[in-house]
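All protein chains but one are shown in place.
Think of it as A, B and C in the order they're written, each chain with its own count starting at 1.
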């Protein structure tokens, strides 16, 4: 048999009201069209009686042409089962923009992974409200754009940023310790496509200066949380969290030092899951398929 | 429709050579017979090209009578796909024997979970080579049998133990810090049905006195490991592990104190997974379905 | 030389404004009186410029009689250095009362440690607003007192409890998932002597039903926190916290199951540190000496 598609894979992320036989229906659809399933993970939320599934299959001998899969799936399954779904192809490399302020640890971590080929992604653009990290961007030969922001120019600067993101064909945005609150309107252009790292174990200590708050409260463990940005500050769906043990011996300064290691690891895990299309958002919570 | 089976669920654990369409085949079989899938988790080992799956379904309206499911499955699927499988029913409560020596922490933990109804299990029998913990057994109204073991009487004592396990209709055995090595012959009566807790982070420090070894080596983290018992000492398939941070300030005595908390938690998680039929053993490794 | 004191040790917990030479002064005092230091741990809070120290020494050859140490220390050091301190002796075994409601996991864990001799403590009394766990108390031959509490009788029941605690010579109280809010007046009788376990990673999810809140927020890690009880609910100084990773697959029910393992471990570590006199409270934070 001649491969009808390129040597890549397709990923289907779906959710719908739970109903008998739904896995059989989808796996039959793939099986009958010569799609070899590489990975399948499903989940049923018993409270909301909702079915979730991620299925990844080899396109080498898949009978349906790539540009018709979506249509066929809608006709045969999607409509009938009242399904929400998205279809992705692994040979399409997502383009990511990084927003930063003055702290470099997350940016360096992102760029070193990018450079080593750990991620299937393009990073053509770094945006910042300060110029401090321009030198880092140049070190890695990535375009750096400076958008100084104050309370007066914010709306117009965001409009200019949006235009630039469009020009650079950006698929998703990473706020790598970008110390600005992004407007609801800006967010609406990238729903579940802006990943933030917050330097606390959410929902504890949202907002500014969480390490100071953690110190004052005397917690014995601190954390970091990555989440998709939504209109409410630090309240979007959590993608990943990690923690580290601290003690009374830690000052705010050492909490910051220990916490920054968490921040970069947690942010990079969130980016990884996003790139691998392993995340589904439902009711402000994430399902992270493994 | 009248329910043809009791209000329980069936669990199928299976593995076979990986092949296209296998999930569709199994889910169709259940769907066509009115079996509503509660939970499905699958895994493919790319190295061994082997497919693993655990599927749990509601028997309420399942068309095939409980005592014929196994036969039907063999005829329709098992033989054709060269499958290894086991079938379990949630209304069959497993019977567990606990083997102990002198340390009480794991035994108390097991009995308190049993007593609180956390586990769907029966514990009719505690066996020991010492009499120290008889008082604990009596406190919980459980039969306690004393089998003193020395190097001369071991074979005959094990024979008597096996007979007693048979009399008590024991399904699986938990070695809760039972400080005796169990013979290969004894093990062969309960393959993948004897759960041991070893007080180290295996494969580091197998055998006797692992806390002393951990102290001497100066590790910064200690662990505990639960595994199925096989002929080779402390080398059986690992079910669960957990760790805790230690420091130079810890003596062997405090390592023991910290480690015992790990031991009871790790052992109880292994028992939970065993009871829930979430474990499949392949090539001396476990697949733990979630 | 003849030992002038029993074969026990003394522990001094102290804090005072930080000042040059303070460690030398205290260690000289002990050294000159033939007190061999077993353990010394100090801490300086640079923000509050406050010095904290725990020192434990062997009394075998200590020249000052046990009943005069406090007075001598005040005269020679305490007054001059504006010190707050408390003096403890390891041969005085603390007496602990456990308050419970209906959940048994923490109680069993406490009693099994008590029974195995892990703790140097006496547990003569269990108090509950329900009768469910009376059977557990009887199993371990410990007095169980039932104080049903409703919104009308609370003040008088607390008065009766206080009298009973006095009769039993109770030194400190452990709230082992006691689902009642204790009044400010009650607390004032046992300042920094009531240890509570809260089933969340404080300050996230204080108050009722934290596992439900954790589920709704979609956190990826849950926790448990032990703290001294103060007038403000779940806001007292944190003694110990621990966490466990969860996922979207966890229901509230499995969060509860996983969380209960944390609760008992975290509570027991707090009790251990309290018994070992390793805790100093300052500004609603704890210093935990190692």
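What we mean here is this: a residue touches a chain if its C-beta (ideal position, glycine included) is under 8 Å from a C-beta of that chain, and two chains touch if they have at least 3 such contacts.
Please read these numbers as outputs of a predicted model, since none were measured by experiment.
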| item | value |
| --- | --- |
| Among B:47, B:141 or B:167, residue touching the chain not depicted | B:47 |
| Residue of A:47, A:91 or A:118 in touch with the missing chain, whole complex considered | A:118 |
| Touching residue (missing chain; options A:49, A:120 or A:139) | A:139 |
| Of B:24, B:69, B:149 or B:238, the residue in touch with the unshown chain | B:238 |
| Selected from B:202, B:229 or B:255 as touching the chain missing from the view | B:202 |
| Hidden partner chain, touching residue among B:38, B:66, B:87 or B:288 | B:288 |
| Hidden partner chain, residues of subunit A it touches | 104-105, 108-109, 111-113, 115-116, 118, 139-140, 247, 249, 257, 261, 265, 268, 290 |
| Contacts of subunit C with the absent chain, listed as residue ranges | 20-21, 23-24, 27-28, 30-31, 34, 36-42, 44, 245 |
| Where the missing chain touches subunit B, by residue | 43, 46-47, 201-205, 216-221, 223, 237-243, 247-249, 251, 284-288 |
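We take it that only the chains that are shown with their structure count from here on.
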| item | value |
| --- | --- |
| Farthest chain (mean CA position) relative to subunit C | A |
| Centre-of-Cα separation between subunit C and subunit B, whole angstrom | 36 |
| Shared-contact residues (touching 2 or more other chains) in subunit C | 247, 249 |
